[in-house]
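A short write-up of the structure that comes next.
Missing here: one protein chain of the complex. Every other protein chain is in place.
Chain IDs A, B and C follow the sequence of writing; residue 1 opens each chain.
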Amino acid sequence: MTPEKATELAEISNAIHLMEGETHVLVTSSKEKQIKDELYGHVDQTFLFDNDLQLGSAAYRSTKREVQIGDRLLGGSKQTTMMIAGPCSVESEEQIESSAQLMKELGIGALRGGCFKPRTSPYSFQGLGLEGLKLMAKMREKYGLAIVTEVRDATHIDAVIDYADVVQVGAKAMYDQGVLRACGKARKPVLLKRGFGSSLQEFVQAAEFILSGGNENVVLCERGIRTFETQTRFTLDLCGVAFLKEKTNLPVILDPSHAMGYAYGVPDLTRACMAMGIDGLLIEVHPNPKVAKSDAAQQLNHQEFRDLYGSLSKVGSAIGRVLV
Amino acid sequence: MTPEKATELAEISNAIHLMEGETHVLVTSSKEKQIKDELYGHVDQTFLFDNDLQLGSAAYRSTKREVQIGDRLLGGSKQTTMMIAGPCSVESEEQIESSAQLMKELGIGALRGGCFKPRTSPYSFQGLGLEGLKLMAKMREKYGLAIVTEVRDATHIDAVIDYADVVQVGAKAMYDQGVLRACGKARKPVLLKRGFGSSLQEFVQAAEFILSGGNENVVLCERGIRTFETQTRFTLDLCGVAFLKEKTNLPVILDPSHAMGYAYGVPDLTRACMAMGIDGLLIEVHPNPKVAKSDAAQQLNHQEFRDLYGSLSKVGSAIGRVLV
Amino acid sequence: MTPEKATELAEISNAIHLMEGETHVLVTSSKEKQIKDELYGHVDQTFLFDNDLQLGSAAYRSTKREVQIGDRLLGGSKQTTMMIAGPCSVESEEQIESSAQLMKELGIGALRGGCFKPRTSPYSFQGLGLEGLKLMAKMREKYGLAIVTEVRDATHIDAVIDYADVVQVGAKAMYDQGVLRACGKARKPVLLKRGFGSSLQEFVQAAEFILSGGNENVVLCERGIRTFETQTRFTLDLCGVAFLKEKTNLPVILDPSHAMGYAYGVPDLTRACMAMGIDGLLIEVHPNPKVAKSDAAQQLNHQEFRDLYGSLSKVGSAIGRVLV
Partner (left out) sequence: MTPEKATELAEISNAIHLMEGETHVLVTSSKEKQIKDELYGHVDQTFLFDNDLQLGSAAYRSTKREVQIGDRLLGGSKQTTMMIAGPCSVESEEQIESSAQLMKELGIGALRGGCFKPRTSPYSFQGLGLEGLKLMAKMREKYGLAIVTEVRDATHIDAVIDYADVVQVGAKAMYDQGVLRACGKARKPVLLKRGFGSSLQEFVQAAEFILSGGNENVVLCERGIRTFETQTRFTLDLCGVAFLKEKTNLPVILDPSHAMGYAYGVPDLTRACMAMGIDGLLIEVHPNPKVAKSDAAQQLNHQEFRDLYGSLSKVGSAIGRVLV
């Protein structure tokens, strides 16, 4: 199909137009409009999706997508699990550099750290903003780490896309189409967190906003859903992870820190996540959790994290996966 | 306190600075920073909030706030309940004009209609966007109706604030600080919907972002939360409404249409909401629900809505409230 | 069909055999077994239930069932709403007599009071047991009130059936087949409460255990479900009530006291329930809530209850229902 015909098809059918390699892909909702007969001749192939998953579904593409993050690959078929760690929030250069050094010491390739924090209260610490992004970029330059940082809403999405190696769309922003559509136009990897009140169907559909925009570098992150149980902060949904592994073609990573909400449970949960055979882990670690400006209760200190990290390779070996 | 001192206080204490009438109000998080001694002399009054509700709490202001919407008042002490109705989405001029005429016929003062729809799938109808806002504005001019329309994310908040009489922050945008902070700077009424996965505490805190920005015209809207029950679309939380009435100073309105998800239950539920003694109702009504481009199952047709509306005044009288 | 054939059908088809008036009704699961050809000739009529509701469904019987409670009717077509009130637990003769006198004063026909309390902790007050049942029976004799009391488990179901006018199956016992099957064999009215973690489908199926046992006197009671919201004790599911009214033939009553968990919200919620057009109300009232041995926070005192009760008739009139 020529690009001109693709555009025409897209326009008349309220459809999405994107390019994968040399092929134009058009996705349309059959319930809304039909492609006109005179254009149908330009369509090479059609898919009927019976479960309301589309570009992200295992039915559309049976092999798992692969995303390049810094010098490593996340997802794909090589049976690797990537560690991403760091503090909840970037608080100061000293603090984030301490975290960066820990990553370097352990051979971890990606550093997380929030700069635009989606806090519940307007009176809490809201993050360092652009200043934080610059500190993260400094860590990338100095330590060669891939930078993972969160976008809170569409007002600063351009800055985050600009500075980050991986754009993290937080749980509270999962439905934010201003963010999702901007991520769809970007070519940087997007780490999409499941909203804590969001169904798996909605979660995969949020990824579809990015995929259908033309950005194939989407990673799903389960981080706990909200249930009636209040002794822990959230409830990590590993059954949902089994569903995502079976039904989608997207890499899946897990964030047990936010799910648990308390450091005491994080090591056991992280090992459990590792044994699920997932593509990555996102762990909160802080030089001094007691004085952390956000999520103080759930962050591991450096020694706790070293101990945990040391135990993960063995669990990986037991199921044939390598920690990267 | 002089405005200069207020600004200085705001700056040094990471506090919020706003003006209510002639009074400057400063709110700070005691856990983070303390106000310096030399400035404390400029503080007339302090409040300690023991339940993590602040400007929106009944402890801070015991009388309910009042919001002007078009030619009517919502909230306050006059025991009125305001009807706001209209279709889920603006679909065409013919359709929205039919709705506007129904409002006019029944003496209803506010027309709802979505232009930026936060759909789950990128392949569904996404709303008419700016074109829809212009159609809504046309209805205001022609029929004298206050226009209530939804903002989906921060990318079009300025347009919505510009065109709407009431800026509706949808359930999926409740945590969107780009939207909330823009609403805080605006002076138009904001109808803030509770996220379906959001706690009451988070809901009131989202309002706090707007209040602390200086906009006091905030209306809370309960529209159903997500629970394990799937026979209905959501679960309308009237216990939560009782909490909001008791603990906050904000007007509360209810949207039984989205909670139920099926037209058959909407009339009974709407009468139940009326009997709760709330400040307003938000009901979906469509000239021809079967062909609606969104939420087809839950919208009443015009005759069903007329029947319902006719029954509400009696319920209002029974509890001493007037439908406006 | 002869009783012999009915029994034979029941045996060979793993079906349920019961008699309604002169008609034998057989219900079988089509997924499990087929009725043999030679017996099919004895079947007068078959129903196919597409929504997994059977004897309790509106598809099977379009008119609402009617249950005699003391000298009044609950349910049916007469547009009445029956009040049932009293303390959470029977604590002493003095206490329950004070409640009985209040019912008498207001012309209410049914008194509730728990004797076997399903407490969370083994170290809390567990109820007066048989002694309590005797006190309730004494109130019936002295004041002519119908006695509504709860069964906790199958070990004392015979005693409760023996003493009570209405056997209340509590939320925690909703799945208890020892209790449900005993209720199915009894002929006394059964007030079946929805489990707080139970779907509407399971709720109606629990009623089906009683109906298929031959007892048609079943009343459903919604009393709040467990959700992520913790500011109130439970979440009253009025959307679910709309479903039950539409899809079943069973009378529905509501218990806003347990749903809310706090007395301050009970009056508003009760009026909302009344306006839903339901068949009955179950309200907790105690002579001195502060010293109540269970559910102290949610019980109204006598004056609060009088005020509430006085306001309900007007709400009923507004929707064409009479409070009985």
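Throughout what follows, a contact is a pair of C-beta atoms (placed from the backbone, for glycine too) under 8 Å apart; a residue touches a chain by one contact, two chains touch by 3 or more.
Since the model is a prediction, treat every value here as computed from it, not as a measurement.
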Omitted-chain contact residue, chosen from C:Val43, C:Ala58 or C:Ala154: C:Ala154
Residue among C:Gln201, C:Asn301 or C:Ser317 that touches the chain left out of view: C:Gln201
Touch criterion as defined above, residue of A:Arg112, A:Lys245, A:His286 or A:His302 at the omitted chain: A:Lys245
Per the touch definition above, residue among C:Ser62, C:Thr120 or C:Gln303 touching the missing chain: C:Thr120
Residue of A:Gly197, A:Gly213, A:Pro251 or A:Pro289 touching the missing chain in the full complex: A:Gly197
In chain C, positions touching the absent partner: 14-16, 27-29, 32, 52, 54, 118, 120-125, 152-156, 172-173, 175-179, 195-198, 201-202, 205, 208-209, 212-213, 226, 293
Residues from chain A at the interface with the omitted partner, ascending: 197, 199-201, 224-225, 227-243, 245-246, 259-262, 264-265, 268-269, 271-277, 311, 314-315, 317-319
Positions on chain B where the hidden chain makes contact: 197, 226-228, 230
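Note that only the chains that are shown with their structure count from here on.
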Residue-number overlap at the chain A/chain B interface, same or different (half cut): same
Interface with the most contact pairs, given as the two chains involved: B-C
Euclidean distance of C-alpha centroids - chain A vs chain C, Å: 48
Centroid spacing, where centroids are CA-atom means, of chain B and chain C in whole angstrom: 37
Rounded Å distance between chain A and chain B, as computed from the means of their C-alpha atoms: 31
Shared-contact residues (touching 2 or more other chains) in chain A: 197, 226
